[in-house]
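With one protein chain removed, the remaining protein chains of the complex are shown where they sit.
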Amino acid sequence: MIWKIILFLLISFVSIAGIAFPIVKNPQAWYEFPNIPGLEENAKIIFFHVPTAWLTLIAFLMSTVFSFKYLKNKNMDDDAKAYAAAQLGMVFCILATVTGAVWAKFAWGAFWSWDPRQTSIFALLLIYGALFALRSSIESEEKRATLSSVYSMIAFVTVPFFIFIMPRIMKGLHPGSADDTGAGPIVNFQMNSSMLFIFVLSLIGFTILYYWMWQVSYKSVIYRDKLNKNLIRG
Amino acid sequence: MESFLSNNSIYIVMIIVLIVWGGIFFYLLSLDKRIKNVEKEIKNGEQNEK
Partner (left out) sequence: MISKAFAVFNKDFHSELRTRYAINSLAMFVIVAISVIMFAVGQEKISEGLTGGLFWVVIFFTAMSGLARTFVSEEERGTSLTLQLVASPSAVFSGKLLFNIILVFCMNTVIALLYAALFESFVIKNYSLFFFSFVLGNIGLAISSTIIAAIISKAGAKGTLYPVLSFPILLPLILTSVQLTLFSLDGTSIEDAKFELAIVVSYDVIMLTVSYMLFDFIWKD
């Protein structure tokens, strides 16, 4: 119970700090953020957009890990866990795409410009979509679990390629990418310590939130299956 | 107070975000409780069968 209260306070604090703390030229007090040329007030997106993208990856990783576990042990609970993780990953993937696009409209002038990061998140969106299309097309439970596990493992293998290919093929606009000239890699050195601190807090807070949502979600899937089986038997 | 808020509208955004977050949080809390109740019920049902 106590960690739920901590989570509530953590994300409340992050939203207060992320939205209301002023951005000034020369930060003096602990609650002032540095002004990053090219981003200005837009830089505050980092407290809300980056965690969603981070959770997308975490969810994808977890989904793959539990898929692997399912293939090893053939335990339906692992499939429910993988499925719940993928569902949450899809939600956060959409959130990351949309928030990023809205931000890009005002930072780069267009909603979508096939920046490497945008393309990779688009690929993730396609993978999640394909996974759910596959799941919905199969009736038999075990077959569905096996095939979707296999597919998510194949899809997971392709992800590292995007990291290597994208920067070669497309020019980077995203803050933090290698040839970024306009906005500067804010992640590396332009954040001051208080901004970095709140950023890390926000990552931690959102990860706990994800973990909680994932627990609720996979439990509901497991119990639904259990109740269905009881209905058939009884 | 009112004039302060209308001059610094970012604080209104902050309050709204906090309210939305509170709503989501308490919804999740109630969902969690409901799941726990179902868990208990299923466990009791299994024991009764045995």
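Think of it as A and B in the order they're written, each chain with its own count starting at 1.
Criterion: a contact is a pair of C-beta atoms (placed from the backbone, for glycine too) under 8 Å apart; a residue touches a chain by one contact, two chains touch by 3 or more.
Treat the numbers as computed from the prediction; the structure is a model and nothing was measured.
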| item | value |
| --- | --- |
| Where the missing chain makes contact, among the chains that are shown | A |
| Contact partner of the left-out chain, one of A:20, A:76, A:94 or A:147 | A:147 |
| Candidate in contact with the missing chain, chosen from A:76, A:101, A:130 or A:201 | A:130 |
| Contacting the left-out chain in the complete assembly, out of A:6, A:24 or A:165 | A:165 |
| Positions on chain A contacted by the hidden chain, ascending | 71, 123, 126-127, 129-130, 133-134, 137-139, 142-143, 146-147, 149-151, 153-155, 157-158, 161-162, 164-165, 168-169 |
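The definition used in the following text is that only the chains that are shown with their structure count from here on.
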| item | value |
| --- | --- |
| Inter-chain centre distance, chain A versus chain B - centres from mean C-alpha coordinates, in Å | 21 |
| Chain A - residues contacting chain B, complex | 4, 7-8, 11-12, 15-16, 19-20, 212-213, 215-216, 219-220, 223, 226-227, 230 |
| Complex contacts: residues of chain B adjacent to chain A | 10-11, 13-14, 17-18, 21-22, 25, 28-29, 31-32, 35, 38-39, 42, 45 |
